[in-house]
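Omission of a single protein chain aside, the complex is shown with its protein chains in their original locations.
To keep things simple, chains are lettered A, B and C as they appear, and every chain counts its residues starting from 1.
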Amino acid sequence: MTDYKPVPEDKFSFGLWTVQYPGRDPFGEPTRPPMDPVRAVEKLAEIGAYGINFHDDDVVPFGADDAERDRILDGLRKALADTGLVVTTATTNLFTHPVFKDGGFTSNNREVRRYALKKVMRNIDLAAELGAKVYVAWGGRDGQESGGAKNVMEALERNREAYNLLGEFVTDRGYDIKFAIEPKPNEPRGDILLPTVGHAMAFISTLDRPELVGVNPEIGHEEMAGLNAAAGYAQALWQGKLFHIDLNGQHGPKYDQDLRFGAGNVRGAFWVVDTLLAGGYDGPVHFDFKTPRTEDDKGVWIAAEACMTNYLILREKAQAFRADPEVQSALADAQLPELAKPTISEGETWSDIEAAEVPDVEAIGAHGMAFERLDQLALEHLYGVRS
Amino acid sequence: MTDYKPVPEDKFSFGLWTVQYPGRDPFGEPTRPPMDPVRAVEKLAEIGAYGINFHDDDVVPFGADDAERDRILDGLRKALADTGLVVTTATTNLFTHPVFKDGGFTSNNREVRRYALKKVMRNIDLAAELGAKVYVAWGGRDGQESGGAKNVMEALERNREAYNLLGEFVTDRGYDIKFAIEPKPNEPRGDILLPTVGHAMAFISTLDRPELVGVNPEIGHEEMAGLNAAAGYAQALWQGKLFHIDLNGQHGPKYDQDLRFGAGNVRGAFWVVDTLLAGGYDGPVHFDFKTPRTEDDKGVWIAAEACMTNYLILREKAQAFRADPEVQSALADAQLPELAKPTISEGETWSDIEAAEVPDVEAIGAHGMAFERLDQLALEHLYGVRS
Amino acid sequence: MTDYKPVPEDKFSFGLWTVQYPGRDPFGEPTRPPMDPVRAVEKLAEIGAYGINFHDDDVVPFGADDAERDRILDGLRKALADTGLVVTTATTNLFTHPVFKDGGFTSNNREVRRYALKKVMRNIDLAAELGAKVYVAWGGRDGQESGGAKNVMEALERNREAYNLLGEFVTDRGYDIKFAIEPKPNEPRGDILLPTVGHAMAFISTLDRPELVGVNPEIGHEEMAGLNAAAGYAQALWQGKLFHIDLNGQHGPKYDQDLRFGAGNVRGAFWVVDTLLAGGYDGPVHFDFKTPRTEDDKGVWIAAEACMTNYLILREKAQAFRADPEVQSALADAQLPELAKPTISEGETWSDIEAAEVPDVEAIGAHGMAFERLDQLALEHLYGVRS
Partner (left out) sequence: MTDYKPVPEDKFSFGLWTVQYPGRDPFGEPTRPPMDPVRAVEKLAEIGAYGINFHDDDVVPFGADDAERDRILDGLRKALADTGLVVTTATTNLFTHPVFKDGGFTSNNREVRRYALKKVMRNIDLAAELGAKVYVAWGGRDGQESGGAKNVMEALERNREAYNLLGEFVTDRGYDIKFAIEPKPNEPRGDILLPTVGHAMAFISTLDRPELVGVNPEIGHEEMAGLNAAAGYAQALWQGKLFHIDLNGQHGPKYDQDLRFGAGNVRGAFWVVDTLLAGGYDGPVHFDFKTPRTEDDKGVWIAAEACMTNYLILREKAQAFRADPEVQSALADAQLPELAKPTISEGETWSDIEAAEVPDVEAIGAHGMAFERLDQLALEHLYGVRS
């Protein structure tokens, strides 16, 4: 609806399942017909996307035989070639079929755990062939509704086994693929293992090949725990672990809304984009949203396009905010440049700190941090009344 | 009020500030008079506590001169000697005085950051002298209300500097002290750095001496983010990072209630105790609660005593639950023993998984996990109708 | 699993949909086969239920022709006659079919609003024939994901029209049926009209026949908004509006968990039962839960039975709590008997209050309310360590 037009350099990508989502929810039947993956690819190209992401089962129905699989994949390859869309990412569906009802890598059932790994490896082979550089892993069924049903320490141990095996697999195969764990606090399980970007990065630090595994934070998932999504992205960037992103919208702790990016917490979305720019994130700008069940196919594409539009709007605003001389002066007043300086000077040790004078704590305590002016400037950029 | 009497082996400890809390809140003046730390120590001993924890300013008023400090500390030492209470833990107040209004280790003001470190080191010296083995660090003011006011990546860098310096300090001094970072999602800041036990452990993995730093999860803090506290304790235990615990009660995402342990999420408290027992936690069983403002001094001690009583009740219940033959049979039906088995057998690699047969996914999907019966047994143990 | 056996006087009732729930959720296919309503009735009778509640579509598939409907209803009538189960309640499914995607009584589409009313009236006729005394109305699709999509004032006006028409309908028909509006804050819509028991009762006060309409508060729905469910039940009882109840379990603000009653917020469940007893609620004790997707048919019936067991356990505990002499003394110390006394004495007016002496505010402020002891006694009753 605006002049904000995506170009390939923007690296906008979509999960096929996002536009395929037929509008089924816990209380209602689908309102939209199934969408063939080829159509999804073609339409995404048409609206200006750069790449796609997919679960194995988004493309090839669960349980399809090899012949059907080949036929379908040929169609997908052709659609990709015809449109020029790239496969930035792939992932595995370890949650829809009843076999995964207690999870994949951490199901209490060992056969399920092994099958889950096999299913992942098969799709990694396809992902590698299609050129994906990131393999997302959402263990959404790995969790519990009740405390006795899952030994969390053992589940973590099983999870570690799984990622260690997969790390070995891609290494042995020579694939240029990294993993991105997607945290979520709950839904569809009462509590999910690795509920936040923090828990996932802590887990990763225990792996045999931690360098192969990062995170894929989803705005909505962090906000379902009442957390500041931008701060989570920042910690992931700081730890060198932001391998992928899932942008969308959410209104606080409630069911997973998966609103189009920009809807939901608008102010939070601004700071997420600002953080991605500041941290130099250069992976795919990936949207994981669901078009509300009230919409028809036309609404699906309006929503998809709006994800990109809103990112472009917010990117422009974040850049204008940082370039604004009044903002720069406000940042100085708020002592941000001082935060960038090391606390300990070159050559100092704790004994220098110990020996230092106590500063004038009353004067410092009385000196305003000037954050309100700075934030009001940001808000006015967001409102578009300063540009 | 019951037969559950604490003994020293229970290692129950309290922050002095818990019983000292005078009932001031954002909307009201104190309802209780200040409490001298010596009285706090004596009364805690009387009700059966084993140890204490304290902020520097709980004992010595901020800004007191050396003479006053010495006088007060002599009183404290005497009270400890008289009562036999041990100092399990100490910590620093980096939040009450206006100088810390933008945080301690990550204040935008570099002088504040340096002063915060100096204040911590001074109290570590005291902690070491008094025998504390754990030094808790709650960076409750390290955060933001607005996105521009804090560069989170730089704040994390400053935080890393601080913990690296402190690690060097205790090492150089030869202190047998470890640090336990206490995460909290928000309050008194809009968003706090290291908001959950996961974020804190992820941060710790970046330190020079990660082995010196663990976490001090507080039940209420995790529940303020809607997270399952027991699962957080479990991940910390699994990562070898549960250096200290803060037990209390909370009713979900709202202001920090600090209810006495047992009040709040009763079912969650049961699973926290079960997890601590299963994970072999053997540090101090520390309570961080605030007696509601409606109570007088008598109420303070009833609440403090009840923290211990409730732990003893829940410990007994958790032990009875695990010992119950019907529970053990239910655990087997729920396939918990199978979760304890490695997914990959000795000598197997990914190629064995790849080559394995697809299991009968329909049959597995149709087989019930039997979690409801198991959880109902747990609930009946909690209700005390099976013992 | 225990000696707590339901009897008809307990008036335990279940929605047919609760045991019929096949385990489909936003991320997964059903794990259990469809359940015939006749089997549901027979099994509920077997485990000790007294009555049932049903949506029209739980019994007769949406769109069935009259012949099929008659055949199915004959089967239901026979099952009810055979088992002796009563129909306490009925309700209408205005949410599953895509036609209701923007709601029923308040859909933007006027044809849908009219059809929704017609569908309700048809099922009220059946409900009346089967002896139901309460007709529940959950407008779960009446809501919005975005602010412009619904004019809330007009939606309320349409909702008022609907309830006024239905009031006229049952009056004209001479049915002995009352309506119970079931509030819910969100899910499946981003925000639902009449989100809490308070909003629903406020709405009811605007109706032509307010006496015909009350509320059906669900524990989980109130707790999804972080509200104290027992306090909501209490206000509904106080306003004479508690026409029906939906008991289940939830863990705070997140997706609608519909755990079996007793699981979830255990302490809250105790106070709900205590409130129902204190307020003299004598309608059906109705459970609205969903057995987790991990379970098979056996798990469904364990969960259903446990709802009743847990109610019986908690009822026994609440009665023991109120009968305990130590509790009665603690209630007196906490000044509950004084709360029961009118603030204004017989014959007094505001001028008496105006003329009264200022009390000794310092003394009163210093006097403890003794709530902690009282609450600890309640908790010990809940734990079963005092009985």
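A few notes on this one:
Please note the rule applied: contacts are C-beta pairs under 8 Å (C-beta built on N, C-alpha and C of every residue); 3 or more make two chains touch, one makes a residue touch a chain.
Keep in mind it's a predicted model, so treat the numbers as computed, not measured.
In the complete complex, the residue from C:38, C:231 or C:320 that touches the missing chain is C:231.
Only one residue from A:39, A:122, A:209 or A:267 touches the chain missing from this view: A:267.
Interface note: of A:235, A:310 or A:343, the residue touching the hidden chain in the full complex is A:310. Contact with the chain that does not appear here is found for just one residue of C:9, C:66 or C:338, C:338. Listed by residue number, the positions of chain B touching the unshown chain are 23-31, 95-98, 100-102, 140-141, 145-146, 149, 185-188, 190-191, 224, 251-257, 259, 263, 292-294. In the full complex, the hidden chain is touched by chain A at residues 1-2, 4, 31, 223, 226, 251-254, 260, 262-267, 291-292, 294-299, 302-303, 306, 309-310, 313, 317, 326, 365-373, 375-377, 379-380, 382-387. Although one chain is not displayed, chain C still touches it through residues 63, 97-99, 101-102, 105-115, 117-118, 121-122, 144-158, 161-162, 165-166, 168-169, 172, 185-186, 190-191, 193-206, 224-228, 230-232, 234-235, 237-239, 253, 267, 270-271, 274-275, 278-279, 321, 327, 330-331, 334-336, 338-344, 349-350, 353-354, 356, 358-359, 361-362, 364-366, 369, 371-372, 374-375, 377-378.
Just so we're on the same page, only the chains that are shown with their structure count from here on.
Put simply, chain A has to spin 180° for its C-alpha atoms to lie on chain C, with the angle rounded to a multiple of 5.
The two chains most heavily joined by C-beta contacts are A-B. Comparing the residue numbers each copy contributes, chain A and chain B share more than half of them at their mutual interface.
The mean-CA centres of chain A and chain B are about 30 angstrom from one another, to the nearest whole unit. Within chain A, residues 97-98, 101-102, 145-146, 149, 185-186, 190-191, 224, 253 each touch two or more of the remaining chains.
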